[in-house]
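Below is one structure. I have some questions about it.
The complex appears here minus one protein chain, its other protein chains still in place.
Right after this comes chain A.
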Amino acid sequence: MTRFPAIAPDLVALFAARGADMVDVPVIQPADPFLDMAGEDLRRRIFLTESETGAALCLRPEFTIPVCLDHIASQAGTPRRYAYLGEVFRQRREGGNEFFQAGIEDLGETDAAMADARSVADAHALLSLSLPGRALNVTLGDQSVFEAVLAALGLPRGWRMRLARAFGSAEQLEAALADLANPPKASVLPARVAELVADGDREALAAQIAEGMAETGLSPTLGRTPDEIARRLIEKAELRSVRLSAEAFSALKAFLAIRAPLDTAADVLEGFAASAGVSLGTALERFSARAQAVAGHGLPAGAITYDAAFGRPLDYYTGLVFEIAAAGAPRTLVGGGRYDRLLTLLGAKSPIPGVGFSVWLDRVEALRGGA
């Protein structure tokens, strides 16, 4: 059994003082939600097992998904803030396979700016309590600002989706941008299909594809549908005819290079929008409102940096993402963000907004020991 962190009782007291209710979730969880949400890459890092009936189970690798599932199952009212502190289990190269995490998941709060700011402040308070006197650096990103930039630059939907997916990974973003500047050559289509694509006749194209499916014994309903394939064929043809203009390209690069203290970040973004000749609309308004709400918590000035290129490559993060590290220690101590899509993906009947963070207590303990 991993040593219970010495700081645990203080953290539980902190959660209570900040108005979050402790929640307990089972260690053994259905594996599918994790693999569905985080992707197959997680498979080699979790401890999988099977029930007698063949259902895939795992030791909880994190708390966010179990807490959300628990919330959905119990049909609890919102808004509600759940705090947790417990062991998680992952196959890791360094450190033990079982270690403690703590955090807060804030579900159903409709004032996003307030909830986002509170999440950052809660995480900061937790670390300040655990590592007294240690300077903390918060890095903050916002997926929705990036998406607003893509839309404002007039990029077609297909490209926006592709770039938004690569957000947060410098390498993938680079590759996607290279593809957009210089699209790969078109593949050869059967003559009849090429004709229909050129005409943009989606209905006839779908009919043609449905025929092909029938001939090859592929179900038109179990997987991709004829219409879906037709639509994307036409969209691809359209995308090839558009080139990313040099101005748009350099504007994107300029945006991604933005790094600014949070208290001036909204102004910097406004300056960027003005020089690029675009409007970032509600995304910028929401960003400013959040920045102001964060300022209201009185965190040390200059401790929070907005990094325009900072993101998480998971499709349920929708807005704020943040990380906190201690000055002079490379490893991230806290990861958090807004996941407005997650609860619907997990089966909630109506959309429930959510924001939360998680603390790597093993890393915190290591810093405390070394202090």
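By definition in this document, contacts are C-beta pairs under 8 Å (C-beta built on N, C-alpha and C of every residue); 3 or more make two chains touch, one makes a residue touch a chain; residues count from 1.
Definition applied: contacts and distances are computed from a predicted model.
Participant: Choose one: "Response regulator", "Rod shape-determining protein MreD", "Leucine/isoleucine/valine transporter permease subunit" or "ATP phosphoribosyltransferase". The correct choice is the protein name in UniProt for the chain not shown.
Facilitator: Options "Response regulator", "Rod shape-determining protein MreD", "Leucine/isoleucine/valine transporter permease subunit" or "ATP phosphoribosyltransferase" considered; the missing chain's recorded name is "ATP phosphoribosyltransferase".
Participant: Of the residues listed, A:7, A:23, A:38 or A:348, which one is in contact with the missing chain?
Facilitator: Checking each option in A:7, A:23, A:38 or A:348, the one touching the absent chain turns out to be A:38.
Participant: Of the residues A:300, A:313 or A:351, which one touches the chain left out of the display?
Facilitator: Checking the options A:300, A:313 or A:351, the one contacting the hidden chain is A:313.
Participant: Which of A:77, A:133 or A:223 sits in contact with the chain that's absent?
Facilitator: For the chain that is not drawn, the touching residue is A:223.
Participant: Of A:78, A:169, A:305 or A:332, which one is in contact with the hidden chain?
Facilitator: A:169
Participant: Just name the one of A:177, A:209, A:265 or A:308 that touches the chain not displayed here.
Facilitator: With A:177, A:209, A:265 or A:308 as choices, the missing chain is touched by A:209.
Participant: Suppose we count only contacts with the excluded chain; which residues of chain A make the list?
Facilitator: 35-36, 38-41, 43-44, 158, 161-162, 165-166, 169, 171-172, 179, 184, 187, 189-190, 193, 209, 212-213, 216-219, 222-224, 228-229, 232-233, 236, 313-315, 345
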